[in-house]
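With one protein chain held back, the other chains of the complex are shown just where they sit.
Entry: chain A
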């Protein structure tokens, strides 16, 4: 169990570095970040993580025993804020709302988001190392074609559904028509009640006349 956090960190680090190695834009971004250390502290669950950047990637280390002075930037945040930040919320807004505390060089934080969330992976290059350039290109072309077909099919489906809903909506009564109908139905309901009451009165009178004649 002692080795589990170490093993998890090793796995995450290897995955991140493998992804960064596939991004043609990563070397320049890493060169700018190289030597920087970012300490991330989560409030709930309590967790501290140190990201140490170097020219070839990032080292992930537990940050529990790390002093703030050893990091270029320190971020304290909750998991909700983290997900907002990942979702593209502006750092300034999160800071002004008091959801995010940052000390040190804020630029490291912005550069980190750019590094990990603007990843543009060169899958074709990776495939080419395994399959060779021509098969990899054919396979990548096929996948791109499939992707484009999927996107086109999705767009057409949305278009068809919206047109269908639009046409169907035309046949449905509007709010004003519905209110007129409701008023007419209410009037009909009241008229029916009145007619029923008259029938009952007439029936009572007929019964009374029949009783008088019999006596």
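Just so we're on the same page, contacts are C-beta pairs under 8 Å (C-beta built on N, C-alpha and C of every residue); 3 or more make two chains touch, one makes a residue touch a chain; residues count from 1.
As a convention for this text, contacts and distances are computed from a predicted model.
Considering only "Ubiquinone/menaquinone biosynthesis C-methyltransferase UbiE", "ABC transporter ATP-binding protein", "Methyl-accepting chemotaxis protein" or "Multisubunit sodium/proton antiporter MrpC subunit", the record for the omitted chain gives "Ubiquinone/menaquinone biosynthesis C-methyltransferase UbiE", by its UniProt protein name. Annotation: of A:52, A:94 or A:136, A:52 touches the absent chain (contact as defined above). When the full complex is taken into account, the listed residue touching the unshown chain is A:70, out of A:70, A:97 or A:163.
Not every partner is drawn; the one left out touches chain A at residues 2-3, 6-7, 9-10, 35, 37, 52, 54-56, 59, 61-62, 65-66, 70.
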